[in-house]
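All protein chains of the complex are present and in place, except for one that has been dropped.
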Amino acid sequence: MLSPEIWNFKAPDSLVKVEKGNIVNNNCFNTIQKLHHNHLVSVVLPDTLRVPQNICETLKNDCEYYKISNVGLDELVNINFINAFVRKGIFISLSINERIDCDDCMCITPNGFLLLSLTKETYESLGLEGTPSHYYNTKQRYVVSINLLSNHFKPGKKNYDRTKDRLLTLKKMTLLINWEPPHLDICPSSVAKYFDDLKFDVQVCLPDFQMRTNYTIKVPNFTMDNIHEFVEWLGMFSLESDLGGGGESYLSTYETPQPYQEYGQVKFLQWRGFFSSQQINKLLEVLISHLKDEEKPWISLYVQGFSDVVVGWDLQEHHYYTNGDNGYVIVLNSEDYMVYQHMCSKKSYK
Amino acid sequence: MVIEINPQQQRKDNSLTIPSPTFYQALLKKIQELHGDFGAAAIREGFAAKYFNERTRIAIVRARHGPHKLITSVLPFVKEVDKKKVSLVTLYTGATMRQCFKFILNHQQKKINEICSTLQSEEEKVAIKEALLKFNSTQTLS
Amino acid sequence: MESVKGYFDYNVTDKCISNNFENIAKQLYDFGYHTIAINQTIDESLLEESISEGKKKKKIERQDIVPSPIDAKIIKGCDKLKILNRLTISFTTQDIINRIIKSPNYRKYHIIAAQPESQQAFQFTCTNFEADIFTFNPSTKPNYKMQRKLYYLLVERGVHFEIMYGPAIEDSTKRKNIIATAHMYHSFGKSRNIIISSGITNSFLIRNPYDVINLGLLFGLSDGQAKDAIQNNGRNVYMHGSTVLEFVCWKLY
Partner (left out) sequence: MYYYLDISFVNQDITAALFKNHIITSIKHVFGEIAAAIPFDVVKYDPSEIRAIVRVTQDHYVKFRGSLTLAGYYQGKPCAYIVHKVSPLLLSLLGDSRTYVH
């Protein structure tokens, strides 16, 4: 007779991958390209008196995205829509207010796949082919993948008509849409106009931007061998936590890692909204040039993905056990970079 | 799952009388204190304690495999049973009753030898031996 | 069949109805519980008393032996919230069950839970009674003996074992009984077919579903079982409940 575990309870797993390299070969941009639906971006600039305007504006200008309420998913396989937006430029979308662990979720990836993560019941009533989710070995959840850019995916073909017909039966969802046009002379808002013309409730969303300055802050030196402590410090600073050194050790034993340096001003910038990996890429480019011009000790960038997106890193299936974290931290100094990737565990739950 | 413990009284006298239920309660109280509600609940199924030899002061504690770790961790902290100051020593941890009885038998034998060495007459030795072993086996059967 | 979604909480006690139910339902909904059941309990011992009090009333008593289910109004802003009715029968002998089943109100409940209080009642639950949930009284130690065979028999019949966390917050004795019972389910049936419900009486006892999953780990469930306990198994209970109900109706008409 077996007794349950009573002493060592394992915390839910998560994976951390640390990658180091030289800034010259630009490998750090690869990481950014692997996570497509980004929600929150934050930047820490140590020893900075004035934040250059172009950093603040990279994720503010031309970063509008659209919220469209109550869309039937059959609209997204409309051939006019595919030809006008999915095929051209970079189009990403995901459903909001739906939980990946309980409800049906949808997302469109930049390579033109429409992905659905469905509960067993919805999947059975939908009748489109899919694969059982990796995370539940009892087959409670299925992922349906539709290639919108396939050559055979057009009206008149059996597959197309059937897919469209079946998607009509799904519940309407609220979507976020981010589209980057292929040419500068096309207005990004044309995607909004498309849906507006179809009499949908379209709302323009602007990223939420916050900036903060903290004075006289002990900042740890960035070296490659104290990465975990350094990333923890970034968290402590970003959340304005107690950075240690005070008298009250009863509450917290946290101390800023040694060796550190004290800077007069440290800036914290944060954007929230819906960003594509291209937009993050641009921000990183701006940050790198700023780093080179101003000779800062280092610059850090933290990006957090959406909790309820169908796919996370490398288009692999995402899930939510007790948290749905996907994110990465990039720390750069004038020569090296470090990427700290944080992803949900790939273990399936038994 | 049987754990064996040896309550050693502060006073240097050979026998010690503790009713088994009191001993059980003392253990349970300590577990409640050190491992909280969760510990008390975890060990409850299949938990039994029996103090059964007054001369050699041996007791058997039964617990299920797994939660027995909670009990072994608590034993060193038991200082008082039945208002008598005691300290407990784990002598043996075995997975079956049989294993434990085997151990007890050996242990008793050793005790007998110890006592015997302090005794003078041969008759006394035999008497003691018989008393101890007999006591042991009858208790075992019950 | 209507689909049920979100996290499940099958034990919102009827005490909550008088006690600001709207607030409680809203809070449960915001935490992510989208299917809840209002629980009403029939206690055999109380019924016996009322019957022996006046034999003249017996005929009427028989009519009202099962209270009619509480009809909860749809709460504003929680349009996705599905409210079911659950009846828990606490009994020591099977005689009462036969009377309860005959009651017209009985069929109005979506989910039936059995709470046996004696060895005989336990045996009856395992072999004959079509219950959806097997539950226990957290304030007392169980006075029947669980057997592996019977546990598996219940699992085979699609019955789910309930562990409630609400009483475990309120009181230390109940907490110990609940944890011990949960561990007993682990050793007898590898914690198969477990559902975790709240059993709440006020809004302070409501916990986040992810807290409950974590609590499931302490109850001896594995990672997956803990999540199933408030998600997938909840759906199975609903399906089981509705098929049994259909079956009964079909037999009657």
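Labels A, B and C are assigned to the chains in the order they are written; within every chain, residues are numbered from 1.
Please note the rule applied: contacts are C-beta pairs under 8 Å (C-beta built on N, C-alpha and C of every residue); 3 or more make two chains touch, one makes a residue touch a chain.
Predicted model, so just to flag it, every value in this text is computed and none were measured.
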| item | value |
| --- | --- |
| Among shown chains, those touching the left-out chain | A, B, C |
| Sole residue of A:27, A:226, A:322 or A:348 that reaches the chain not shown, by the stated touch rule | A:322 |
| Of A:63, A:234 or A:266, the residue in touch with the unshown chain | A:234 |
| Contact partner of the left-out chain, one of C:91, C:122 or C:210 | C:210 |
| Contacts of subunit C with the absent chain, listed as residue ranges | 165, 168-170, 172, 175, 202, 204-208, 210-212, 214-215, 217-218 |
| Positions on subunit A contacted by the hidden chain, ascending | 8-11, 14, 16, 39-40, 42, 65, 67, 96, 99, 176, 203, 205, 228, 231-232, 234-236, 238-242, 248, 250-254, 270, 272-274, 302, 304-308, 322-325, 327, 329, 342 |
| Subunit B residues that touch the omitted chain in the full complex | 31-39, 73 |
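As a convention for this text, only the chains that are shown with their structure count from here on.
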| item | value |
| --- | --- |
| Topology of the chain contact graph, where touching chains are joined (line, ring, star, complete, other) | complete |
| Chain closest to the middle, measuring from C-alpha centroids that were averaged per chain | C |
| Euclidean distance of C-alpha centroids - subunit A vs subunit C, Å | 41 |
| Computed distance of Cα centres, subunit B from subunit A, in Å | 61 |
| Rounded Å distance, subunit B centre to subunit C centre (Cα mean) | 44 |
| Multi-chain contact residues (two or more partners), subunit A | 1-5 |
| Sequence positions of subunit B contacting 2 or more other chains | 38, 42, 64 |
| Residues of subunit A that touch subunit C when the two form their complex | 1-5, 9, 12, 99, 101-103, 119, 121-122, 136-138, 140, 321-323, 348-350 |
| Subunit A partner contacts - residues on subunit B that touch it in the complex | 38-39, 42, 64-67, 69-70 |
| For the subunit B and subunit C complex, residues of the former touching the latter | 37-38, 40-42, 44-45, 64 |
